[in-house]
Structures are given as C-alpha cells and as structure tokens.
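First the structure, which I've put down as structure tokens, then a few questions once you've had a look.
Every protein chain of the complex appears in place save one, which is left out.
Each chain gets a letter, A and B, in the order it is written, and its residues are counted from 1.
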Amino acid sequence: MPPITLTTDFGTTDWFVGAMKGVILEIQPAACVVDLTHGLPAGDIRAGAFALLAGYRAFPRGTIHVVVVDPGVGSDRRALVVASPDYLFVGPDNGVLSWALGREAQPEIRQLTNERYLRQPVSQTFHGRDVFAPVAAHLSRGIPPAAFGPVADQPVHLPWPQEDAVLYIDRFGNAITNIDRAQVRAIQIGDRRIAVEAHYQAVPAGEPVVVRGSSGFLEIAVNGGPAAEVLGLQVGDALTACV
Amino acid sequence: MPPITLTTDFGTTDWFVGAMKGVILEIQPAACVVDLTHGLPAGDIRAGAFALLAGYRAFPRGTIHVVVVDPGVGSDRRALVVASPDYLFVGPDNGVLSWALGREAQPEIRQLTNERYLRQPVSQTFHGRDVFAPVAAHLSRGIPPAAFGPVADQPVHLPWPQEDAVLYIDRFGNAITNIDRAQVRAIQIGDRRIAVEAHYQAVPAGEPVVVRGSSGFLEIAVNGGPAAEVLGLQVGDALTACV
Partner (left out) sequence: MPPITLTTDFGTTDWFVGAMKGVILEIQPAACVVDLTHGLPAGDIRAGAFALLAGYRAFPRGTIHVVVVDPGVGSDRRALVVASPDYLFVGPDNGVLSWALGREAQPEIRQLTNERYLRQPVSQTFHGRDVFAPVAAHLSRGIPPAAFGPVADQPVHLPWPQEDAVLYIDRFGNAITNIDRAQVRAIQIGDRRIAVEAHYQAVPAGEPVVVRGSSGFLEIAVNGGPAAEVLGLQVGDALTACV
C-alpha cells in the first residue's frame, strides 16, 4: 500500500486535515496518510509548489501526493490527476503541482471530471475533503488515472524565477534560493559577499554562511540564528551569484 | 480496525499528543490514530465542541472520537464514554461532546468509573494520557461501553447560541456562523449587507462574501483575505440574517 501525502495551507488549528483523512480512511481503511506540511501560507501557490518539489522524492515509488493550496476552490479552475512513472499527484490546476511535474518524465496529466469518485454533496469551499481526498483514496485502491477524466490541455505552469532570488524561507529562517549551479562559490547581497561552505558551523556562531541545502539549492543561513531576520531577506529578493 | 481520532487543546509543541498515542499503541498496537486538531484555544470548550461537530462525520462508521478540552482535569468533573449507532466518543463531561451528540440518534451515554481500564497511576493533570487514551484503545479492542461504567445522568449540555452570531473563526480568518437556514440570502453586520454567493471567488479579491461552508453553516469570508481581521469580527459577535 503506497503512502498518501498531504500538502496544504489548511493549518492544523481546525478540523480540515483530519476530515480529509477521515474521508480517505472510509474509502481505503488501510491507508497510510503522511503530512508533508499543512503550514504553507494561506493561498501561497508558490510556497506549495516548492514544498512539494523539495519533499516529494523522499517518498517511495507509487506514493500519491495530494496538494491543496487552492484559493480558487469552487470557481471553474480545473482539478488534476497526474501519473508519472514514479508517483501519482492530485491537486488543483493552478500551478501548485507544476514544479514537481517538471522533474518527472512524461507525466500523464488528466483533468478530474468524473464525479463518481467525489464525496457527495461536493462543498464549494472544501474540495480537499470532497474532491482531492476521495480521489487519492480511489487511486490507492488501484483505480487508473484515466478513469478520472480526459487528458488535460495546457495545465497551468508556475514560472520558475528567471533571476537568482530568494525562493522560500524555512522554519529556521534559512533563505532558500533558486540557485543550484555547482560552480557558485558565494552569494552577494548588497555589499556583502557570503561564501559557500560545507555546513552551518563552518563559520562562527551568528555569522552568515551559504550552504548547499537538502533539496539541492543554495541557502543563505546564519550559524545558530534566523538568517532571513538577521539579514533582512524576503521571498523574491534578488541575489548575485559569484563563481 | 476503526480509526481513533484525537481532538484537543494540547497544541503540538510539547509531548502531550505523542504520549497519548504511545499509550494507545501499547494497548492496541494496530491502532490507526488520526489528529482531528490539537490547536483549539486552551480550555475553549465551545471551540472543541464545534470542531468535533464540524469534523466527526467525515470519518467511517465505528470511529472512536476522543476529545480532551478539559480545564477541570483532576477535579470531580465526570468523564464519559458514549456509543451512538455510528460512532463512539470519549471525553470529559463538560459539554465538549454535546453538540456532536445532539446529532446522533439516541446516544448511550455512560459515566467512566471503572478504573480497570485506566493507566496507573492516574496523573491529576493529564487525563488525556491516563484516562481517555487507554479507554479509547480498549474500546477499539471491543470492550463494550457498558463495561466502563453506569449510564450517566444528565450529562452537561453546552447551549447552542440562540441568537445569530459568529461561532468560530478558522485558520483562514473565515467567520463561521451558527446559521444554517437555507433561505438566508445575506448577512448584515452593522451597516454592511453581505450577500450569499456560491463560492469565495464570486466577488473581487479583497471583497467580503458569505458562502455556505463545508459543515453546512454560513460563513463570512473575504476573497483572498482574512475576513475576521478585515471586518473586525470575533466569536460571539451578533449578526442579522436577511431572507
């Protein structure tokens, strides 16, 4: 039984994530449901796309990744079921799946149109519970992706930032960049040039350092402190990579 | 094996929820334990009652719902084990179960008095670990509700608000009301009349909207924003429903 992962902006203070799991367990009592994260900023499709990209390949082949960052819930935005050779994906067609799908070989992308697999009545505000959770559970029971609807024309693609920039700030205040080029030796922010080192403690406590992060991108850190706060960094800030 | 859900105000920064799961797994190694939420405001019985009401029916028949919002822990407040045709419930007798039980047909409500099923010694500050978790685990092993104690006289009932009002504010800042009447067309707050629409994006970004929420109650939202903050709404605020 492959795991089902959940990635949402639902937070954990309400019953939303629990309700999704209840629906999954009703359809697939043996489901193994794993939270990737529910702490994405509300409606932040870019953060959801990056969290999925950074985390999804840690899971075994066959894992079903459900992503619900869905500010357009209830509108006419489409929903997707995607199969790649290694994984299945379920989520709204707003770009939140697109960075992970860009790493997958020839993903089969289908529009979710078959209402047979939805929880009825479908709420117009909670497709996590009524659309994406039951579809993931049916996928885990072996229903093939083609059963959920036709091939999707032109799924929404979230543009990858073209300029070197801060892409995501994590819980430790590390500023993860979109830079994964092997030859970069330092990152310059304003007047300050911060060298790439092997690990956080290569510099004294409180000093900034750039390290290769666990998802392959360079990240700007401070040894023992929150770099984004110390250095005043925000998502979208431009950077200069030095070779 | 039916799931066991946990709904508490324990938060997730300490070891409290984990310890409950450890106790459950010791008694029932095959348990499937699902968090409904642990983010309820500390001691907020009303929020716990609503979260349970909103979430519990997403789970399969036979699910055991454990609710621990228990400011009276260690005092002489009673503890309950409840069986309805569809679900089992465990929690303190302070009203936190009462809104869900009001939806269940003829629930059998028992006072938890049999100390045989508790974890010894019973701490006076953590009945989640020592009382409610082991009782849920024993229920999942098939111990019948009647084994835990006698029928409870007059369990505490939390009054449902008689006036139209804000009942709960969720993680997105949506203000969920106690209004579920089908004919309501708008909600008036002070001078402002906000129409019921099909979904959040029926109004321009930043504008307020009323939608039928996923648990059946009308909720006041702002498209893409936190309505409670934007409109200055708090739990308990009176509203006027317009038909």
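Basically, a contact is a pair of C-beta atoms (placed from the backbone, for glycine too) under 8 Å apart; a residue touches a chain by one contact, two chains touch by 3 or more.
Fair warning: this is a prediction, and the values are worked out from it, not measured in the lab.
**Q** Can you say which of A:85, A:102, A:206 or A:224 touches the chain missing from this structure?
**A** Selected residue, touching the omitted chain: A:224.
**Q** Just name the one of A:5, A:123 or A:140 that touches the chain not displayed here.
**A** Answering carefully, the residue with contact to the hidden chain is A:5.
**Q** Which chain A residues would touch the chain omitted from the figure, given the whole complex?
**A** 1, 3, 5, 7, 12, 32, 34-40, 51-52, 54-55, 58-60, 63, 170-172, 198-202, 211-214, 219, 224, 226
**Q** Using the touch rule from the top, list residues of chain B that touch the missing partner.
**A** Given the touch definition above, chain B has residues 10-23, 25-26, 29, 33, 42-43, 71-75, 123-126, 129-130 touching the missing chain.
Throughout what follows, only the chains that are shown with their structure count from here on.
**Q** Could you please state the distance in Å, as a whole number, between where the Cα atoms of chain A are centred and where those of chain B are centred?
**A** That pair's centroid distance is 29 Å.
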